[in-house]
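Below you'll find the structure I mean.
A single protein chain has been removed from this complex, and every other one stays in its place.
Moving on to subunit A:
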Amino acid sequence: MNVLLQIMDTAGAALVFVGAVICLLGAIGMLRLPDVLSRSHAATKPQTLGLLLVLAGVALRLRGGMDLATLALIGFFQLLTSPVASHLVARSAYRTGQVGHSELLFDDLDEQLTVAEEEPEPGPGPKPGPERD
């Protein structure tokens, strides 16, 4: 039994370490990548994976029912909120022209935005224009 606890402790420590390394890689990626949109990849995905690994490691060391539930709650909110934050950053970056359009190989959204901007000429009746909320 003692051996089992020892194994769980060691595995927990290893998971925390791996998670921290992955978070560090994400931070290095934020420095190395050129523009906002690419950086948002590095800022969100490795961080989420790293945090989940750290949480798993902590769970292996704590082993209490209530603590496990709290850790699960943290992971759940991380999964739910980090896409929202990165989406808002990416969206505002795109709309304020922080994106090197010449760098992009191609761009489906650009045509749609320009078409939508040309459109608001006064027409008869309400137009089913593209939603821009």
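Here are some notes:
In this text, a contact is a pair of C-beta atoms (placed from the backbone, for glycine too) under 8 Å apart; a residue touches a chain by one contact, two chains touch by 3 or more; residues count from 1.
Going forward, contacts and distances are computed from a predicted model.
Its record in UniProt calls the unshown chain "Multicomponent Na+:H+ antiporter subunit E", which is the match among "ABC transporter permease", "Multicomponent Na+:H+ antiporter subunit E", "Thiol:disulfide interchange protein DsbE" or "RNA polymerase subunit sigma-24".
Contact residues of subunit A toward the unshown chain are 22, 25-26, 28-29, 32-35, 37-38, 40-42, 44-46, 48-50, 52, 66-67, 69-70, 73, 79-80, 82-84, 86-87, 90-91, 94, 103-110, 112, 115, 119, 128-131, 133.
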